[in-house]
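Sharing a structure below in structure tokens format, with a few things to ask.
With one protein chain withheld, the remaining protein chains of the complex are depicted in position.
So that you can tell them apart, the chains are marked A and B in the order they are listed, and the count of residues begins at 1 in each.
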Amino acid sequence: MSSMLLEYSLIFMVISFIPCLYRVIKGPTIPDRVVALDAMTTIIVVMLGIYSYDQESVFFMDVALVLAIISFVGTVTISKYLDEGVVF
Amino acid sequence: MKRYFAYSAILALVWCFVHGTVSINNFIVGLIIAPFVIRPFKTLYPFNLDFSFSNAVKKIPAQIKYLYVLVVEIIKANIMVAKIVLQPKIDIKPGIIAVPIDSKTDIGITAIANTITLTPGTLTIDVSEDRQVLYVHAIDATDPEGVAQSIKDDLEKYTMEAFE
Partner (left out) sequence: MILDILSNIVLVIGLFFVFLAMLGLARLPDVYNRLHATTKIGTLGAFGVMLSILLKVGFSAMGVKALTVALFILVTSPVAAHMISRAAHRHGVGLCKESVIDEYGKACDAACPVPKEDTIQE
């Protein structure tokens, strides 16, 4: 029962990509797209966590942690670039 | 020297969590490596503050109380925003309002700003130059004084006890 639930949860997460992709493509301004990309990394982190439990391998959890860190740093960098025109 | 040890302990704990096994050997390895990480990035750490272990220990009950308040507020916030999202027709009156705060230190202002973002209907945008006013985006901004009053009464009391 549990592994069936995990499979369906992965499918459900893929379905939640659709509103994000809509916002990335249509989004009227650049900050909209940044917010949507940030949300997409959240979904990917969740998917990697579920997949890591499904495959009983701890390495996918490392990937999830690194992806969370990179997403945060990337968002802050793009925001600073939009705000001041320079990154550093 | 004492501050080096305190920051090293924090970084060693983080290293234990990232490595995945919390054990005394791992903690000692982190404690040995940490000063080499702190030294090149010395400007990022507040070395000019007075630091004492007894003060840090004394604040722990207030921080546990703050965590309890934070969890309750996060669950309330989620139910509120979920209701707004699931409405058939979205009917909101958002706006940006100015909220005066009493916190003075960097850690206090950071804590109150992050807490405001995670609690119902409000999102911190900026802090003013003189650090007196936070600009907060609220989903329901028809009553600005009420929002400011609720932030002061419900949240800032606990963060000031826990982090200042």
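We adopt the following convention: a contact is a pair of C-beta atoms (placed from the backbone, for glycine too) under 8 Å apart; a residue touches a chain by one contact, two chains touch by 3 or more.
Quick caveat, the model's predicted, so the values are computed rather than measured.
Student: List the chain B residues touching the unshown chain?
Tutor: Looking at chain B, the ones touching the missing chain are residues 17-18, 20-22, 74-75, 77-78, 81-82, 84-86, 90, 92-98, 113-114, 117-118, 121, 123-126, 128-129, 135, 137, 139, 141-142, 144.
Student: By the contact definition given up top, give the residues of chain A that touch the hidden chain.
Tutor: Within chain A, the residues touching the omitted chain are 2, 5, 9, 12-13, 15-20, 22-23, 28-32, 34-36, 38-39, 42-43, 45-46, 49-50, 52-53, 58, 61-62, 64-65, 68-69, 72, 75-76, 78-80, 82-83.
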